[in-house]
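Only one protein chain is missing; all other protein chains are in place.
For chain A:
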Amino acid sequence: MTTAPVPPTAVDQPAAAPTRRSAARARWLAVLRTPVGAGAGLLLAVVLLLAVFGPVFWSDAADTVDTTAAMQGASGEHWVGTDALGRDLFARVLVATRLSIGLALLATLIAVVLGLLLGTAPLLLGRRAGRLVTAAVDIAVAFPGLLLALFFAVVFGVGATGAVLAIGFAGAPSFARLSHTLAAGIADRDFVAAARIAGVGRVRVLLRHVLPNIGEPLVVNATIGAGGALLAFAGLSFLGLGVQAPSYDWGRLLQDGLSGIYIHPEAALAPGVAIVVAGLAFNLFGEAVAKGIGLTATVNGAYPVPGRSRADTVPAAVTDDGTPATDPGPAADRPVLDVQDLSVTFPGPGGLVRPVRGVSFRIGRGEAVGVVGESGSGKSLTALAVARLVEQPGEVTADRLEFQGTDLLTGSERSHRRLLGTSFAMVFQDPMTSFNPTRRIGRQLAEVAQEHQGMNRRQALDRAVDRLRSVRVPAAERRAHQYPHEFSGGMRQRAMIGMGLMGEPTLIVADEPTTALDVTVQRQVLDLLAAVRAADGVALLLISHDVAVVGQVCDRVLVMYAGRVVEDLPAAELDTGARHPYTRALVAAVPDMDVDLDAPLPVIPGRPVDPAHQPPGCAYAPRCPLASARCTAEDPALADDGTGWRVACWHAGEVADLAVPGAAPVAVSLGERA
């Protein structure tokens, strides 16, 4: 009994994403739509237009010598007055735009090209020679740019050429450093390694793989660099080291005007304003682009998942202000967590996106509930929403969200933080980033007790050591004085759980706590969670993409798909009794040690639903072997069968036609395991 090979079309639904190139263009356009971006862009356009056309229109006025009108102040005829030869200063400032901007851009070009050569040289030269180049660049970066410029100006001689070379060379080290850092980041990526294995030479790797991927930040920095070069150039000209008469740029005009600043200050102010405006145009535009690109990158990526820091995991003493508001039942029967119709909404590029859509569940005292689903199913967001860790622009709505009988939807944020902080513990996937790397583990745990339980330093540290011991950290006293990097991944995860136990939590939410760990260590951490639960009667909400992990630890499993709970079943029934076709497919897709070696592995055809494009009917219908017309039209509700087993499927419990890929192996494995 084998599954038919999945036709490529079934697996590869074309993504509705725009191509990369048009996406990049859209990002640049988006930058121009922000107020700062639009203003800076407009300013830059004016400056560049002036640079091109200024001399065409105003050269005559600028060069007309009229000794009768020398050294005049501002007037209707000469807006900012005239110079010693009676030439119109306003026209001269406008005409000087071309030389000022042109020289600045030329200098920037030199800086960028030289910087790129120096910065990417380590990639081309190999290790030893590369290190030499990098060291030389590092030394050059340490010198102030203007100092270098002055030094080079002396070396190359006084004049425009010398100044261009001077500013270009002076700007090169910082570009070299930047491009080296960016290129080194790209060169470490697997696709560069893959290209090298494919026999692509170093130069081609640089041109095809590295440069295109560092282009954007380099362009942005070059724009800002051009503003800097403009200022530097004006400075050199002002000092008499730059442009020499009879040519003139803004710096030169500024110097000329300065001699008469007490008689008519406009002559100095006008070129000064021009320098400031042009410099601002370059810098602001660069900054706006940098900001715009940075911002859109996060919007296009995954949902912002805030609060993945240890600061949000602090539990301590239980406060008693959480009297039940809606549920008058005795405390013992009250669920620890009661969630009704929870939704999380994010603003997306094409309107609101709801990655979590109406999730309802309860967790009883001491109960272990697992949440499984593919990535993007909304399982982690559900946990974050419960912990009140979804931050702007995300929005959480629910009919009911009660923790220990306290309504988390109303009342002050502060008291909620306190309640959650005291009796709620969260364990995240990556124990590496959950601790502050600069502080000792023991102190980090103790801090929690000091903050919330009013313990003194000594007591808190004792409690921390005791908690570390309780999570089976060997030699807890000694380890409490160690830093996070001295802990292995598994030990760090134990310490994290220990931190959760500093108070007296009634619920531990563990989001993929073992995904970053090795299998042998994974088992230890899962055993620990089970032991903690058994010892203290703590409820556990365990989120994982791995059905096997959840099945091992939990009593009950919530299966999530496309932001909804599609089945809520006893963990013991996972292997054989699941009623939702998605649950069955998910269980079947995990290869175990008994899987038939002669048959292809069962797979779930298609790909998960994009939260921005939810179909009207059941979200799983396009991948479901049981799907009928009703499934694509109507979304099934999560129906309770009376025993607490809930399933959202029009065809719950039906066995699929064996010829349908993905379904057959389920039936087979059912038979084998039963």
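Assume a residue touches a chain if its C-beta (ideal position, glycine included) is under 8 Å from a C-beta of that chain, and two chains touch if they have at least 3 such contacts; residues count from 1.
The rule is short, and it goes like this: contacts and distances are computed from a predicted model.
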Chain not present in the shown complex, as UniProt names it (candidates "Lipid-transfer protein", "Peptide ABC transporter ATPase", "FAD binding domain-containing protein" or "Polysaccharide biosynthesis enzyme WcbI domain-containing protein"): "Peptide ABC transporter ATPase"
Contacting the left-out chain in the complete assembly, out of A:T433, A:Q524 or A:T632: A:Q524
Contact partner of the left-out chain, one of A:L586, A:C631 or A:A652: A:L586
Option touching the unshown chain, where A:A176, A:V396 or A:V547 are the choices: A:V547
Full-complex contact with the absent chain, from A:A142, A:A198 or A:A245: A:A198
Chain A residues that touch the omitted chain in the full complex: 5-6, 8-9, 11-12, 14-15, 17, 19-20, 23, 189-191, 193-201, 208-209, 212-213, 374-375, 472, 474, 488-491, 518-524, 527, 545-549, 551-552, 571-572, 575, 585-586, 589-593, 595, 597, 600-604, 607, 673
